[in-house]
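Remarks on the structure that follows.
One protein chain is absent from this view; the other protein chains keep their places.
Each chain gets a letter, A and B, in the order it is written, and its residues are counted from 1.
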Amino acid sequence: MEDAFVFITLTANATVRVATPLILCAMAGLFSERSGIIDISLEGKMLGGAFMAASVSYATDSAWLGLMAAIMFSMVLAMLHGFACITHNGNQVVSGVALNMLMSGLTVVMGIAWFSRGGQTPGVSPDGRFLPINLPFAEALSDVPIIGTFYSGFLSGHNALVYLAFLAVPATWWVVYRTRFGLRLRAVGENPHAVDTAGISVAWLRYRGLLICGGLTGVAGAYLSIAQNASFVREMSAGQGYIALAAMIFGKWRPVPAMLACLMFGLLDAIAIRLQGVVVPGIGEVPVQLIQALPYVLTVVLLAGFIGKSVAPKAIGVPYVKER
Amino acid sequence: MTSSTDDAGVQPGGSNSPPVAIELQGISKAFGLVQANKDVSIRVEAGTIHGIVGENGAGKSTLMSILYGFYEADAGTIQIDGKQVQIKNSNDAIAAGIGMVHQHFMLVDTFTVLENVMMGAESGALLRDSVVAARAELERLESEYGLHVDPDALASELPVGQLQRVEILKALYRGARILILDEPTGVLTPQEAEQLFRILGALKDQGVTIVLITHKLREIMDVTDNVEVMRHGQMVAHRKTSETDKGELAELMVGRKMRTDLQKQDANPGETALIVENLTVRDSYGIAKVDNVSFEVKTGEIVGIAGVSGNGQSELLEALSGITGLDEGRIVYGDREVTPSAPVNPEEVRKLSVAHVPEDRQKLGLVTDFPAWESSILGYHRDEALQKGLFLDPEIVKTQCVSLMEQFDVRPPTPDIKSANFSGGNQQKLILAREIDRNPKVLLVGQPTRGVDIGAIEFIHRQLVDLRDKGGAVLLISVELDEVMTLADRILVMFEGRIVAEVAGDKADEKTLGLMMANAFSETPSSDENVSGASA
Partner (left out) sequence: MSSSPVKPLPRWIDVGLVPVINIVIALLVSGLIIFAIGENPWEAVKIMAYGALGFDEGIGYTLYYMTNFIFTGLAVAIAFHTGLFNIGGEGQAYIGGLGVGLCLLALDTALPIWILLPLCILASGLFGAAWAAVPAYLQAYRGSHIVITTIMFNFIASALMVYLMVNVLIKPGQMSPQSVTFAEQSHLPFMSEVFAWFGMEIAQTPLNVTVFWAIFCCIALWAFIWRTKWGFETRAVGHNEPAAVYGGVDPKRTIMIAMFISGGLAGFVGLNEIMGVHHKLLLNFQFGYGFTGIAVALMGRNHPFGIVLASLLFGILYQGGAELAFEMPKITREMVVTIQGLVILFSGALAYMSVPWVSKVYNILAADKPVPSDSISAEGEA
């Protein structure tokens, strides 16, 4: 019983660690896509943010400055996406591919130029990192069965960005569903003509959506390089931006379901790592890759309309032009 | 959001001349080479319902879009309530007290009525207060104008008539004292239209100025105080509604053109080539755009379908050519019977020797990015004669294209030029050449001379008559009354999706046809006994 509980706690913690950047990116993607701009460049923005966070933290020994730098840099990238897609009516997918590729190359180029370590940044000192925070009384309560273990073993002991990610979900929900900005954001992704005729600037609204998107991917990047790890490593985003995109689609462009999808994908990953090499009687060795591919397979199946229906914001991907 | 009451219409010292709500002077607007509005001036008196009639493409919607700040005029001035204003975007228009109900609703499907109404006019950064305020205001508007809509219903779940009320509520919520409605009844059932007009009446009683854009004359006669007629981007007439009638308006709308001097012999109809029986086609809202239509076309005759545009002609043409399916009834081409359960596609229709000159040549008739020689085989590109082994032989196609261009006087006769770079008339001749060249048994042709210069019109008409004389069955759909009267051996009049009358081509006169097109014929009996009302 106690063992099972420890196992569950460990798996849950692993899930949360994997899910944190996914959740931040999924919320980021939600702000962009709800405004009608396809964003497949979550990956690139997160990678760029990770690089900036590690570089600035290393130079200043301040995790918070690193975080700010990551946020700013990812916002600049988001503005570049906006410049192409909103101002110049460029193809949103092409622009996203360009940003991903640009960041995949440029982070390493800049890394080599600045630190000469083959694209890695030097290790960031503990001051420059977001370290696990022990919640009040975590130690004292750890002996209390179940509740205490749960509190100290699971709720406590994560770094600030993990808590931030989970706060981002209700915050996103609140902004999207309870504010004027959110109302207009949802409107512009569904029918920009309605927004325009209501006297609101479509472009400015979309730029703001992208700004928030950039900021959140910056936080995700900082999590990778100065919270989960202690330096930037080339390609350290490793496709998580795409998984987050899949999770957001899986969550039907809504904050809470998107978070649940992120947790599910995180859990699959945690299980996959745990099951590596485990032989299940009757089946043989568990194909770990199958579990790792599940998020993508499930997303495809969902998009095909075989389980439920995930309907994208109606105006997504189409540049807004007053028609004639 | 101000909705102070009747002071909008009051002008100091204007006791003998009624106050003017809108005054447009010398408005001009061009899109590229197309002059959509040309030196348009109108005055709309406050607290009246002002109609603007004209055919599709006459420039009504553009004019109102300028007034609503969607486009900026190239020239001209706008005065609202006697004050000159600059309207650069919708915000300026809203600030000037103008509201607009667009032809295509500007609503967010996934929003509730309440959300749709308050979007853009929220009372603060948080929605909570806005929701309370909007709910209260909606209740007030409901009681004042009898505009009832469930504020918590999703827009996607409401019927069209209700959606339109939401649009009106949106405008009123923003304090509009001037309301523009663009073709408001196009999507409504007659009952819904009736309700709309009652609401408009109530608004007028409250001092709201209403501009009603429509091509339906009955509505103009029923609800407006004044009416303005637009044609080809210009204002051609202004009438007090009480001093005009549908016949006059119909004539003004269509315009009197010189009849082209087309020599043609009497038709020699043979066997039946196309049968349409009880055909019904519905749109995505479930409204019957083609409503229980039946007719026949025989070889060697031209049957013309007259009607004000938007009365189901386009949908009829698309169903006959296989582009869209049919919901009820049947179509028979030769031996092939098409029913809802045995549909047909455009490729098969062509194989049945049915050719189609579409209404919209840019959107359907050709691929504007293709060179002319490629556009000259669109739909016939699978023809064995054009292939050499696996390949489409450009030499054969170009040679054929040059010969088509010479026969049909397409200028310049250069097959390598991009289709987009030909003038409208030459594009049309190229399409006509492509469709007629194979001597089809049936030719479906929509608006053959829309936007085409006079010389080309005569030429195109000649080709249609020649095809008839060679034994082709031609179904001509046109909103140009002259064209139908010149070409058709029999004329069917279409109104709100139904065939409402049939007239022999040589017995038709403009006035009677105009009345039939407005479905007003039975109200004013004509002495012409050769005109008979057909099944409705």
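The rule we apply is simple: a residue touches a chain if its C-beta (ideal position, glycine included) is under 8 Å from a C-beta of that chain, and two chains touch if they have at least 3 such contacts.
Keep in mind it's a predicted model, so treat the numbers as computed, not measured.
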If you put the missing chain back into the full complex, which of the shown chains would it touch? A, B
Only one of A:73, A:166 or A:242 touches the unshown chain, namely A:242
From the list B:150, B:369 or B:506, which touches the chain that is not on show? B:369
Residue, one of B:270, B:340 or B:412, that touches the chain absent here: B:412
Residues of subunit A in contact with the chain not shown: 38, 40, 80, 83-85, 88-95, 97-110, 112-113, 116, 119, 234, 239, 242, 245-246, 249, 285, 287-290, 292-293, 296-297, 299-300, 303-305, 312, 317
Can you list where subunit B touches the absent chain? 29-33, 71-72, 74, 321, 323, 345-350, 356, 358, 363-371, 374, 377-379, 381-382, 386-387, 390-392, 394, 412, 414, 416-418, 421
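Here, only the chains that are shown with their structure count from here on.
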CA centre of subunit A versus CA centre of subunit B: separation in Å? 48
List the residues on subunit A that touch subunit B in their complex, please. 177-184, 186-187, 190-191, 193-200, 314, 322, 324
Interface residues, subunit B side, partner subunit A - complex: 31, 68, 70-71, 89-91, 93-94, 100, 102, 104, 106-111, 115-116, 118-122, 124-128, 130, 170
